[in-house]
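Note that this complex is displayed minus one protein chain, with the remaining chains in position.
Up next is subunit A:
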């Protein structure tokens, strides 16, 4: 597991090591952090620990510029959430903000220095049509996908095609579940909704409970296939766990029990394994014991290690070895394998490999 020595991961584990970095190492760190979408998060970390002045003068602007962007995005996300709330006011059912949007809405550590591509929300399945038409009235429309991708979303996915705002270009993903219907595991969305938390500052907007937030993030990471921001998502998880443990000392027990209830122990097992590997997140031994029933056999774990220690590293040349492309490919196929039965998967991959590239090579968010 030599890739645990990725400079960015080392820096996240021990930020004060930057006082000893050579300029050549700074060059690598900035490039890895930019590729991983973590420049602004590092900047936040350095400020928090009063380390910003340890950054060489000619390097500082990279962190400041990323901070500027992240601050602006955070304000923009808060504002967009209000707009979505207004648009969905008459839905007759509160909507739940997921992932990054939720971290901002609930003012969690994981919102610090985070960059956004889109805002994810969860609505009950029977409200999906109403939600989509209300959002369309407010200016969000499905764009940029091929006909095949649109059909694929509607038929098989746990979300509708991404909606982009006609003026502001912001993108919303509307989900009715956290995994597709065809997936191996079926976490019950009603159970997730039942524990959702109302936010005092943002009435009408809810977020998942701390344990569900973590399980969702882990599930997403190990089922999504494309991992351009794998390490960023791991740092989100690390921060979410630390926040939750601070609020509740019995949090581990709660988390493991909830994972079992939602059939999500396996993604939790992998998340904790690679959190330890990349970020030294303190996970007590009892948690391993409790997750034993969900632990794959030794052979599978060894194989997964070879895949995920590579696929979760930043997408930068300095973090790749000869097996990295293969590992990313394997992570992609594995994720699809878990998301749909074999006959569908084979048809889908054939379409993606041989038909889609000839029809349309500008798909912004392929399924």
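Descriptive notes on the structure:
The working rule: a residue touches a chain if its C-beta (ideal position, glycine included) is under 8 Å from a C-beta of that chain, and two chains touch if they have at least 3 such contacts; residues count from 1.
Methods note: contacts and distances are computed from a predicted model.
Only one of "ABC transporter ATP-binding protein", "NADH-quinone oxidoreductase subunit F", "HprK-related kinase A" or "Putrescine transport system permease protein" fits the UniProt record of the hidden chain, and that name is "HprK-related kinase A".
When the whole complex is considered, the residue among A:19, A:68, A:107 or A:289 that touches the unshown chain is A:68.
In the full complex, subunit A makes contact with the omitted chain through residues 22-24, 26-27, 31, 34-35, 56, 58-59, 61-62, 64-65, 68-69, 71-72, 75, 315-317.
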